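With one protein chain held back, the other chains of the complex are shown just where they sit.
Up next, subunit A:
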């Protein structure tokens, strides 16, 4: 409280810092100005005194590290000015004298700054051997043990001597690169100790702030390591024998996590990849000795990533098995660091996997070893821990990377630890990975030829194949997504292929047994392709038998063909059982055609009967009935079936179904189509029964004629059927029949505006055109 009654102004810590810094900076600049003037006037002693005053400002304890750094930079500029003046030697003094003179400065900090300034010029002018001056200076710096002041003093030492360090090719008398290494390492060690001590400067409640402030100064310490890396004399050999052991010793001994973390990162960053490659064991064993709070994962992962990139650009010496070194060390580190986060452990696995796939693409056992280790580790972890998003992400990466790299699902399936790893994931993630596998297989069109591989693939993606205990309720699943997924799974069948028929059939049996577990929602997607593939398979097999590529006698063929068709029948039956009647009916029709082409009449007939049974019992919708019957008629028409009795039974059954349709319109329409059952005229079969053709057409016409609301369209359709048989020169339909029908339609049923009017006009136009070119049309009058 201000006793004089004026208003007290309380400054925030930031404002306070600003104020302290401004004041100190101001003082430095005033003294600096005096110093420059003194130098301009050749008054060196005065200038040194003003310099002392500048440095005195650096004795402050009021500034945060950041502010201190800003102040240091201002002071540094003036010191540089002095430095250049001294080097120009206008003062006429010998360096040894000056070196003595500045040792009399009153306070230790100004004395040491001045000593370093003069010392650096001393080396530069070569009036003394560098190694001796360096040794002297670094010893004297011990005099300052205050962390911030000491740190900056040593930083100053490092800055002004950086271009004066003995190195390869410099004058032997000044010292060797080993003197420089000794000097830098010692400075590094001391600076690091001071830096570490900084954290103890503040009360515990300020610890976080203090640590953050401390981080601002890490560069000062790290600079020493880059200095080392810049020395030409530090080659791989010197690095591994001299530099690394000393640096590592300090890193381990400081026992402080922030320092360890930062210094390891810098060490890896500033030295070249070749050096790390040669000293992997040392670096990794250092990692295992770091404090428990150190993010070892980040250090190792960045090293692995660097070396993996290096390996992709360069050849790695054969005697170094990078993967083995990393793998063994990582394994050990994970074991020894009980508190390592699972996501970090998994992250290391991802790095290891990338490493081996980049460096040793042929050694797939390495990839398997990584997945195996991961599996082993996850076995001892709780579900909650594994299912954290950060962990799940890494596990999914581990599973996706081999797919992306191998571009071949077969190679991925060979990794024995791959599938077990999937099992650790939750339902949705297992499904996601399974879909990735399916999409990858389809995208790369990977053909799978071995039944065992098919089995292994379908087992691996089992989340998509069958119900699982942890899946969501069916009504929670997006129907469209589900269908898309199942369509993808269903597509796989087209990639299962083998030149060996026995193997291929075995593949289909394996696939059938997996898909069979899928339940109604899945088999409606997955079994249909299996039916078509089986039909394609048996068609091809028959052709190979016919062409003599595969030698089977008639009996053998019938036996094998029957076996395959039984498989087809049993597969369609599964769809019949879940009441997919229309689909099953169509599949039966497909099977009829294939069996017919394979010359298996008994089976053809069996399938036809199955189709008819479904039609009678399970297809109830009127429109569906019309569609189904239309397809049945064309199917029967297309057959080569030589057994006339069998055919006529089927044709008779078909007509019977047509007469049972609900509406007379449909009856008439379908009976008229049934005329085609009696006029089969193609390469493989001739079956011509003109009387039955005409009978069907008459019957059809009489049904529609008796309808009061007959309309026009069915009449025109019948007329066009008549024309069909007339154009076929079938003699089934007399010209008079057509003329009468046209007359009937015109007089009785043609109404303006009927949607079939155009059809009628086009038909009449067609007849008229034909009359011009085709003599047989002469007898038709329109």
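The rule is simple: a contact is a pair of C-beta atoms (placed from the backbone, for glycine too) under 8 Å apart; a residue touches a chain by one contact, two chains touch by 3 or more; residues count from 1.
The rule we apply is simple: contacts and distances are computed from a predicted model.
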**Q.** The complex's invisible chain, by UniProt name, from "Protein transport protein SEC23", "Striatin N-terminal domain-containing protein", "Histidine-containing phosphotransfer protein" or "Vacuolar protein sorting-associated protein 29"
**A.** "Vacuolar protein sorting-associated protein 29"
Q) Which listed residue (A:83, A:429, A:637 or A:692) would be found touching the missing chain in the intact complex? A) A:637
(Q) Touch as defined at the start, partner being the missing chain; which of A:488, A:610 or A:665 qualifies? (A) A:488
Q | Among A:536, A:563, A:579 or A:660, residue touching the chain not depicted | A | A:536
Q. Out of A:103, A:253 or A:762, which touches the unshown chain?
A. A:762
**Q.** Residue in contact with the excluded chain [from A:297, A:597, A:610 or A:665]
**A.** A:597
Q: State which residues belonging to subunit A touch the missing partner chain.
A: 442, 445, 480, 483-484, 487-488, 490-495, 525, 528-529, 532-533, 535-536, 539, 583, 586, 590, 593-594, 597, 627, 630-631, 633-634, 637-638, 673, 676, 682, 716-717, 720, 723-724, 727-728, 756, 758-759, 762-763, 766, 769
